[in-house]
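Okay, handing you the structure first.
Only one protein chain is missing from this complex, and each of the others stays in its spot.
For chain A:
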Amino acid sequence: MRILRFLLIKEFKQIFRNRAILAIILVMPVIQLIILPLAANYEVKNINLAVIDNDHSDYSRDLITKVTSSGYFRLTGYSQSYRKALHLVEEDKADIILEIPKNFEKELLTENQQQLFITINAVNGTKAGLGGGYISSIIQEYNNQIRVKNIVPDKFNPMPVIEITSSNWYNPNLNYQLYMVPGVLAMLVTLVGGFLSALNIVKEKEGGTIEQINVSPIKKYHFILGKLIPFWILGNVVFGLGLIVSWIFYGIVPLGSILLLYGFVVLYLLAILGFGLLVSTFCETQQQAMLIMFFFIMIFVLMGGLFTSIDSMPEWAKTVSKFNPVSYFIDVMRMVIIKGSTFQDIKRHLLIIICFAIVLNFTAVLNYRKTS
């Protein structure tokens, strides 16, 4: 016990003396939590719109005003011909072209029918899809308005109409930050726990100090625990720090129990520390450890459902993400913080993370023995 305590004191001394590491542990989570959720926004705004108005009527002006005042579009071109408008798209000055045909108003009133033409630059698929969707729904709404204005309502509707009303649960204002912040925090805790522990152990190899430790009568498990416990503590600190930041900057207060969240993080950190230890047994230099960790963290984060939903991934990717501890953590974070899930709801996640912790640590210790 005395030796373990001494190892921990030494480890913390070294961590607190290394200003760069300290900054990464304390400042990085704060800054990233403040910046990332604001930048990572799926809502597409400021779509550049070019309009070809061949009608110049009240109706066409009305339509254009409606589109531009929606907040999603920015009128950047008002062209005379389709060729000129397409030129704007080629120059990347416009994303969508809306062409209003001649006699738009007249034929709409006399023949009850008219056509509009939309051209979308689909280089950026998301932007094209969302932009097309937005403009269609705006035109739809505009269409309904005209009908209300011009058609004398019958006693009965000529055609049965299903009206859809939806209400958004758990995140009524569709606040993106509420969705992103828990995910980003999960990523940060993973970084601190996994990355730093792997680097720290490899640093002992690189500096040759592990040689001195190896010729001493110190027990292997003392050494491993001396390495894992500090980062386990730091991971928990970072998590707490992250919760405070998301409360101060985004006003996000976990709906569920904070104790439950911490209970999960405590176990999750064991798993991710085991992963860091496993990586460190394969590496001789910090550079190698850094690159390998970078590779895994990229996959963990991109396939963990932080930015893109796992449900919409292809089957093989869904299978891969089952072996991704980060995906369970992100899921639990969102469940407990946004939905207020209880122990019963995340029981399965907890069980899986415990399995991860056991398997990863077991393999790491096994491999550590083999290589020394």
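Following the convention adopted for this analysis, a contact is a pair of C-beta atoms (placed from the backbone, for glycine too) under 8 Å apart; a residue touches a chain by one contact, two chains touch by 3 or more; residues count from 1.
In this section, contacts and distances are computed from a predicted model.
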Which of "RNA polymerase subunit sigma", "2-(1,2-epoxy-1,2-dihydrophenyl)acetyl-CoA isomerase", "ABC-type multidrug transport system, ATPase component" or "Indolepyruvate oxidoreductase subunit IorA" matches, in UniProt, the chain that is not displayed: "ABC-type multidrug transport system, ATPase component"
Candidate in contact with the missing chain, chosen from A:Asn214, A:Thr319 or A:Thr342: A:Asn214
Touching residues (missing chain, whole complex) on chain A: 2-3, 6, 10, 13-14, 17-18, 207-209, 211-218, 372
